[in-house]
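Note that one protein chain is taken out, while the other chains of the complex remain in position.
Up next, chain A:
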């Protein structure tokens, strides 16, 4: 098992330029995410069924509970990043997030038909997801050579997506075998979730890998980190380059129409057998999975700015395809392909893009700020698009979105710093000068 070599590779990663390999901690975190995503996507896939048929609750109640805690994730993410940096406990914070999500499956099992209990379980799951994301991404960046960040995130996201693909399949297969025993889905999901936590505990190193990166590995280092954290995660926004990356991500996020809208438009345009509708996201995920690593490598070689902008251009292409009178297979394949490219070129790449601009002792906070900014602006975009659709109809709304995205891409191109792809840690220090 490759994971056995974790520690050896981890300590080597800091000093050696290992262009040829992805480090052990990154693979370990990828494995954790894969297993965890199986666990969470299993539940997500059956939750509506469980609600309406298993419990006999109304769809309206499901919508209410499901939407309740979406905003929470964004705020909790900042907190997770801040705490991780402050205590130098990336692993502990991420681990508690994974554990909380795993335990939430037992909550679902125990809640029975009580909506309050189900609500609490869903909240715990979202809380866990919010807390763990930034420390995990910080760990990936801290355990990868700066010139291979794109690929490291590509590998992680690819593994993550494998889990997301397998989860629903596993859940539907379980329902098939047990004739709709939802409790079996929750129990199996819990087992996967707990296994993910164990993988993390056993194979992911605790903090930044080498003494030369952080001020010190021991108690002194922790104190220094605490001081750094105390200066507030948001103080990062005073750094010009970081602020620009954040601005670009938020700007683009504000022009990103949610996938659900695009799938719905696709389904309306094509009018294909509706039972295949749930499989559309799987098509996107497959493209994402295949392209995440190659695009990450490209980003490492030629700079991360290009792929990030090109990814959004792919999203623009998806809008355009839906606006043009193309139809049939071309439209379906084109849109799914474009969405897959969009994710492959933007999700992990953004983290690789921002990492060099944040000092290691504030990496988790920095990533949390970028992710939160992007997530919040996407929420605004979705609400805005929904409103535009209601007011002016779908064609006009989509045309507006396309225009907004074009403007956002131009704005982001101007904002994103042109410095090389693999700014060394020294460059990160230099960029700390306040504007």
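By definition in this document, contacts are C-beta pairs under 8 Å (C-beta built on N, C-alpha and C of every residue); 3 or more make two chains touch, one makes a residue touch a chain; residues count from 1.
Here, contacts and distances are computed from a predicted model.
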According to its UniProt record, what is the protein name of the omitted chain, chosen from "Alpha-ketoacid dehydrogenase subunit beta", "NADH-quinone oxidoreductase subunit N", "2-hydroxyglutaryl-CoA dehydratase, D-component" or "TolB-like translocation protein signal peptide"?
"TolB-like translocation protein signal peptide"
Only one of A:79, A:103 or A:184 touches the unshown chain, namely A:184
Thinking of the whole complex, not just what is shown, which of A:263, A:343 or A:357 touches the missing chain?
A:263
So one chain is hidden, and I want to know which residue out of A:206, A:235 or A:403 touches that hidden chain in the complete assembly.
A:206
Which parts of chain A face the unshown chain closely enough to count as touching?
1, 3-7, 48-49, 52-53, 56-68, 70, 88-89, 91-92, 113, 115-116, 119, 168-169, 172-181, 183-184, 187-188, 191-192, 194-195, 198-199, 201-203, 205-207, 222, 258, 260-261, 263-264, 273-279, 379, 382-387, 389-390, 393-394
